[in-house]
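Mind having a look at this structure? Questions to follow.
Only one protein chain is missing from this complex, and each of the others stays in its spot.
Take a look at subunit A:
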Amino acid sequence: MPPPQTGLLGQLAATIDLCFIFSLVYTAVISPQDPTLLIGSSLQATCSVHGDTPGATAEGLYWTLNGRRLPPELSRMLNASTMALALANLNGSRQQSGDNLVCHARDGSILAGSCLYVGLPPEKPFNISCWSKNMKDLTCRWTPGAHGETFLHTNYSLKYKLRWYGQDNTCEEYHTVGPHSCHIPKDLALFTPYEIWVEATNRLGSARSDVLTLDILDVVTTDPPPDVHVSRVGGLEDQLSVRWVSPPALKDFLFQAKYQIRYRVEDSVDWKVVDDVSNQTSCRLAGLKPGTVYFVQVRCNPFGIYGSKKAGIWSEWSHPTAASTPRSERPGPGGGACEPRGGEPSSGPVRRELKQFLGWLKKHAYCSNLSFRLYDQWRAWMQKSHKTRNQDEGILSSGRRGAARGPAR
């Protein structure tokens, strides 16, 4: 009987106190047992038939690897009870549990097996990025080196420690946002930098990423703004008003928060983004198509928390909110921009020119009561009167057509 294994499985069996509740007896043994090899390397293996087995001989033995019979020229008899095998230029293992190298008797019965682990040592993980949700936790993501394909099970461990003191800690909640991620749920310090790195280990070696140093306050994100409401602006067919609430978890800290709005037409996949909505919780979208359903989303960047100078991390987008612009006879303009409430001019070219004109008028023509509000009111009046004219013309047209057809029966 071969001696008990002291490798991984032997340790495992001892640890779980099974004390080998099963019995397995094979009439031969393959050497080496469960070797680990680099891709491209060679292997010399032997299958030795137990001497106490009646009629035991290596005559007629053959090998299979992952179920496929190996060419006989790769084998040779070393002696009456031992068949040797030479494999060269090995490919990476087909499954993580190891390639199955099996020694068969002449009749095809299985005499013994060994599992080959052929692969590569891990390369250095890189591109570590981390973020903290509302300063309460830390989630990190990384990219495995060489795109992770080592053909062997590779274990990734995220480590972290306070930069100037403290012991190494190991993250425990893996795969929270993808296969190479980890979540640290609590006990994080603010105003002091952390060092974070990733260690990759497999049967062929280990590798360590570069260390990322960060302060939790520099990587804060938050929840999307709640209570996003989108509504029409009176009768204006090319505008919608968007209102939202500051994310509650950080509302006492968001002195410099930035917001971003994106919107799209109902049956389109192309979003238009309105950047830099600054620290306000409302915006007016202008230049929209009349009579069209729009989906709108808002997100928040809580930069500047506790004086952080870093850019901050955008939240997820809020759930889409839909609203439609009023219908119009005239085709509306295709562009869009965020029009702030209160009549301050936006960056659109028409309104920029209008602002210049109004400024000139106030200076030279003493029109002190001119404003954008007045301009919007005028536009609404223009659209209403245009609709009325079209309706009248329609009635008149149908009246004339009716007259041309003659009296009704």
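The rule is simple: a contact is a pair of C-beta atoms (placed from the backbone, for glycine too) under 8 Å apart; a residue touches a chain by one contact, two chains touch by 3 or more; residues count from 1.
Just so we're on the same page, contacts and distances are computed from a predicted model.
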Omitted chain, identified by the protein name its UniProt record gives, among "Cardiotrophin-1", "3-ketoacyl-CoA synthase", "Mic1 domain-containing protein" or "Septin-type G domain-containing protein": "Cardiotrophin-1"
Which of A:Q44, A:N79 or A:S97 contacts the chain that the document leaves out: A:S97
Which residue of A:T64, A:T201 or A:Q256 touches the chain not shown here: A:T64
Interface residues of subunit A (partner: the chain not displayed): 1-5, 7-10, 12-13, 16-26, 29-30, 33-34, 64, 66-68, 94-102, 109-110, 112-115, 153
